[in-house]
Structures are given as structure tokens and as C-alpha cells.
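All protein chains but one are shown at their positions in the complex.
For clarity, chains are labelled A, B and C in written order, and residue numbers in each chain start from 1.
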Amino acid sequence: MIELYHVWKQYQKPSWALSDITLQVKKAEFCFVTGPSGSGKTTLLKTLFRELYPTHGQIIIAGKNIQRIPSSKIYELRRQMGIVFQDFRLIFHKRVFENVGLPLEVVGLPRKELRRKVFNALRMVNLHHKIWEFPSGLSYGEQQRVAIARAVVNNPSIILADEPTGNLDTELAFEIIALFREINRQGATVIICTHDKEIIRRFADRAVFLHSGKLIGKETF
Amino acid sequence: MIELYHVWKQYQKPSWALSDITLQVKKAEFCFVTGPSGSGKTTLLKTLFRELYPTHGQIIIAGKNIQRIPSSKIYELRRQMGIVFQDFRLIFHKRVFENVGLPLEVVGLPRKELRRKVFNALRMVNLHHKIWEFPSGLSYGEQQRVAIARAVVNNPSIILADEPTGNLDTELAFEIIALFREINRQGATVIICTHDKEIIRRFADRAVFLHSGKLIGKETF
Amino acid sequence: MRNFFSLTIICLSFLIIGLFLSLSNNLQFLARQLSENLAVVFFLEKDLSPAARTNVLERIRSSPPVEQVRFVSPEDALKRFRERFPQLQDVVSDLGTNPFPASVEVVLKDKTASSPDTLQFMNSLRDFPGVEDVQFNRDWVEKMKSLSRLARAVGYFLGGILILASFFTISNVIRLNVFARRNEIEILRFVGATNTFIRMPFVIEGMALGILGSLLSLALIYGVIRVFPLYLGASLGALQDIVNFRFLTLGQSLSLVFGGALMGLLGSLSSLSRFLKI
Partner (left out) sequence: MRNFFSLTIICLSFLIIGLFLSLSNNLQFLARQLSENLAVVFFLEKDLSPAARTNVLERIRSSPPVEQVRFVSPEDALKRFRERFPQLQDVVSDLGTNPFPASVEVVLKDKTASSPDTLQFMNSLRDFPGVEDVQFNRDWVEKMKSLSRLARAVGYFLGGILILASFFTISNVIRLNVFARRNEIEILRFVGATNTFIRMPFVIEGMALGILGSLLSLALIYGVIRVFPLYLGASLGALQDIVNFRFLTLGQSLSLVFGGALMGLLGSLSSLSRFLKI
């Protein structure tokens, strides 16, 4: 499903944020990416939804080399994906409802169905009572859960989540990961970046370990 | 040192973000605040450095009722404090060096001493090699450490840290808390909000537990 | 707040363009009035028979650059002379006879008043039988020509500067608007919006800003033109009839609004393109 071949990424001259990453994630796999701060987890994820182009290397998703997709067609790739950003990326002048509904709105889903799906997604992250708030009226953990709800609202076949539980307490974090697990069981491929050893211990089928941009461990549990 | 008497805070009509918080933190105490997402930890901290005024109640810091300080004199309070914000609040068009040096620059510290102190603070958070980067060229964990370095650079007598390890791996998180512990041993009062049970288990003298804005547990370890 | 600001700037730009257009309308009108006063006088031979005189008159009247013709008999000329130069009354009465020849005063069509065609035509008429002399103030014509040239040059020059400045301002305001919302654009792209979907609201906003701004400025110009003469009031004095403030023509108003919409459209599209890359 997701294949990386010899992917290198350099932001600035001397150091490499990613060096020679080769990695396959199969369809419906549940994969964690872990590693210390600054090891390249976010960079790796960003290359997968083409926020960044790798400096060298190939990335094949669902059989397609994503670097070859013209930027006017990239939406086709992203509509299959649910992305949780490390900095949430919510639209602050839109309500929680509208933020979560965004991936449905861009495909033109009928209003009624959109409302049902948004409400369901928010209930899954335990935030349906804040549906008409603005993100600025939420705590950080609540904002993060809005971002998670937005990522899962359109039943994507790929979920890329960057540190989705960094601002959540342990119980809630477990619930969220269990939610991803559930979606994964229904057929979605899930990649989660996390620091939380506890979560990896409890949930991981497979975890890859990054250090200074290098893949130094592929463990299958 | 820090005393709260019957502090209430309401953002919007029906619900209270803080209800009837009464709490004393003594000089040189090391206190954790914990509780689920949205329980009011950030709100509590914000009232302490007067980003927010409580709706009711008194907050006394170093013998002064901080609500009474005129806003043109509030800098005197804040110069005693080192604050780590949950969203870092770095200035993105200034380099790491300038960001960390800010609390020293505003008191007019000589350039040479400022440079020494900034470098020391960055070394403490293991980020001295990124001193001339801009925050946008850092990973989130690195940005968080910049925010921590800025909070400790001027040896404040009060440290208020909101989820300072949310984006850090366990080892680094322990190092950071150990750093706060060290500053605390030298006489500073430290209040840290965190979700991380592991950290509380290992480091806490005392932890207060919030739930829906209510103080429901004061434990002393 | 940002949109309010944009609207104000756009409105001010159009206000300035509009006021300028209206000024130039007024100047053009003034110039026309002045050139209508530009009369050419044909002095007829003294011993011309009435038939020949009618002939000459017809000949002049039917010439293309001629708008209006007035016959001035020797008696009229004498009367006018007396009125104009009262100190010379004695001189004329001393003469006993009327020394003035009959003349034909011709008003030229405004547009051709100072064209070389006209000048040439008039000179040719000098040799026409029955006409003794043609007089028209070459100096005056020259001045009118220069004045109209000056007005046009000032128009092109200042107008060009202002329109350029307004274009620059408006497209920058829209660029700023887009720039302020680049995060939103990015997020929309990440959730799978097509470029058209992203462009639409910006294009609509840009065009709405442009149209609203230009409409507002038209309203303001209209207000100024209505209020301004009242404010001048009696102080206008002798100029009251010349300075007849007029609004923009319908065509001008429409092209102002259309220009606003176009500018909004182009500004939005060009500012957006660079955020639709990643």
C-alpha cells in the first residue's frame, strides 16, 4: 500500500532529516513510527502526503509514484487520507462542526449526511458537546481531538497521525488509539508517530524506530 | 508564595472552567497539576500570570494580590516568572538565540552575559546546536525545548510550565523535569501541568488533581 | 477588519479615479463651451448685391466645419462698435457715413474648431468672390488648441499614474487577504479540496470587494458632485453658468464597476496561484 524506496530528505546543507529510508507498509497494517525528538518522524509523514518532496528516492502509494502526480490532481491522493497534524491545523475562524466537516464538504456530501457523520466523529473523540464552539474556545487536548475527528470523518483508507495523543491524558489517549485500531480493523492502513512507549507496548503490531533520520529498528510484535 | 482563594473562572455562560479553587503553593515547592483534557489546568495557570482574570476569587503571589497590579506594572510580576506555554509562543521571525534571550533583553542585560546565559540554557535542553535556526526550521519537540530554555534562562523564582513534555520522548522528558527539579532545589517555586502519570510517579512531591474545574485531590507524596 | 480595510482602500482608489474622470468630463464640457464662442468673421465687400450676399452666405453655411452663421449688417456693426468703445462715439458721428462693412460671423463645430482642415478651408474662402477679408483670432485658436492639448496631456499623465497606483493597491490588498488566509488554503488542500473549490470563495470575495468598492466610490462621487456646488454657493458668481458640475456618464460608471470586478478577479487568481502548489 505504502512503499518508500531509498528516501532521503535534506532541509539545509550539512544534515539529513531522512537518510535512505526504505519501508513498506501493507494494506490494513497498523504501524507506529517512534524515535527521539528531531529524529525525522514528522518529516517522514510529510513526504507521504506530499507536503514535502523527498530530496532523493521514490514513494509509491496504492501503486502510484506520488511525486509524479501533478499538483492539480493531488487532491485525489489526499481524499483517501486522514491526516492528524502535530500542530492540529484547524481553521480558527470556523466552528468545530465546520472544521470536522471540511473533508466531506470538499467532496460535496449532502448536508444531512455530513451533519450525521460529523456528529459521529466528534462523539468518537468525546467532544460532541463542543460542536458549535470555535477552536480558540477549546483546550489544547480538545483541539487535538477535533483534528483527530477531522482525520477520521470520511472513512479514509490511509490514516497518518502525527503525535495524536501528545496533549491527551493516558485514558483518553488509549481511547483514541483504540479508535484508530477499530478503523484499521475495517481495512484502513494506519501510521502513527508517537513518543509514548506505553501506547506502543499496548497497541503495536509493528513499530519502526527512527534516529537522526535513519531507520534503525523494524520490530514486529 | 502562591495562594489562591476561592478562584472561579467562567469563559461562557453555563459552564465553569474553574470552580472554587483554593490552593497554596509554598516557596520552593515542586507541584504538579494534573487532570483529564479540558479540566482547567491551562486556565488555572493562566490566572497565575494574569493572562486571565478570574471571575471571582483572590490570587496572592509573593504577598501581592495580582489582580490589583496595574497593567503597566505587571512586568514586575512576570520578570520573576518563567512560563512555558502549551503552544510554545515563540516569535517565528526571530532566531532561537533571540527567542531564548528575550527575558534577558527586556531587563537590559549586557550582550556578553546574555549570550553566555542563552547558550547555557539551550545546552540544558540539549539544543545548543540549533542556536542560530529559526523556530520554523525545528521539529515540535525542539520548539518546545526552546520554550523551556526561554522560561529558565533568567533564573526565575517561579516556574509555570504547561505540558512542557507533551512533544518529547520519555528520556528527554525525564531530563527536562530533572532540570526543573534542579532549579527548584536552588529555591524556585515550580508548578507543572502534565498528563504523564509516569512523570508524576517519579518526580512528584505533591500533585493536585483537577476534574471539570474542581480540585478533587491534593496528594502529598 | 482586514476586509473593511481592503474595501476602504479600493473605494478610495476608485473615488480618486472617478473624481478625476468627472473633472475631465467637466473640463471637456468647458472646452466645448469655450470653442463654441470661437467665431470666425468674414468681411464682405462693400458693394455686394443682396443676391451675391445670399450666395456667399449659403456658401459659408454649407461648408462642413461650420455650425452656425450670423449675418451682421453695417448698422449692427456700428451699434456694436458704439457700445464697445463709448469714447470713440464722436469719431464715428463725425464721419457722417458708416465705415463698417457687412460681415458674417461663423460659429464652428466644436470638434473641428482647431483642426488644420478648418484653417485651410477658411484660408481658401478668403479668395472667394464677395469676401474682402477673413478674420479670426489665430492666437485664440492657438491658445484653445494648447489648452485642450494640455488638458488631455494632464489627463493621460495623472490618470495613468492614478490608475496604475489603484491597480497596484487593489491587487496588493487582495494579495494581502490571500496571504492572511494561506493556512486555510493549505488546510483545504490537505483535506482534498480541488483547486476550483479553493479558488471560488476568494474569487467571489475579490470580485465582491471590487464591485462594492467601486459602487461605494460612485455613490461618494455622486454625493460630492451634488454637495460641492451648494458648498460653493454664491461664491461662484459669474462662473455659475460655465461650471456646471456633471456626473460620470453611464458608460464610465459601468466600466468603473466592471474594472473593479475584473481587478478583484485577476488579483485573487494571481495571488492564489502560488499557494496552490504543494
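For the reader, a short list of remarks on this structure follows.
The criterion applied here is as follows: a contact is a pair of C-beta atoms (placed from the backbone, for glycine too) under 8 Å apart; a residue touches a chain by one contact, two chains touch by 3 or more.
For clarity, every value in this text was computed on a predicted model and none was experimentally measured.
Considering the whole complex, the hidden chain is in touch with B, C.
Which of B:Phe49, B:Tyr140, B:Phe180 or B:Phe209 touches the hidden chain is settled by the complete complex: it is B:Phe49.
Contact with the chain that does not appear here is found for just one residue of C:Leu12, C:Leu57, C:Leu265 or C:Ile278, C:Leu12. Across the entire complex, the residue among B:His56, B:Arg79, B:His128 or B:His211 in touch with the chain not shown is B:Arg79.
Chain C meets the missing chain through residues 1-2, 5, 8-9, 12, 15-16, 19, 43, 87-88, 90-92, 94-95, 99, 101, 133, 135, 139, 142-143, 145-147, 149-150, 153, 157-158, 161, 165, 168-169, 172, 176, 179, 224, 228, 231-232, 235-239, 243. Contact between chain B and the unshown chain involves residues 49-51, 71-72, 74-76, 78-79, 81, 83, 85, 89-91, 102-103, 106-107, 150.
Just so we're on the same page, only the chains that are shown with their structure count from here on.
Chain-to-chain contact here is organised linearly: an open path runs through the chains from one end to the other. The most centrally placed chain, judged by C-alpha centroids, is A. In terms of the distance between Cα centroids, chain A is separated most widely from C.
Centre-to-centre, using mean CA coordinates, chain A is 64 Å away from chain C. Distance from the chain A centre to the chain B centre is 29 Å, each centre being the mean of its Cα atoms.
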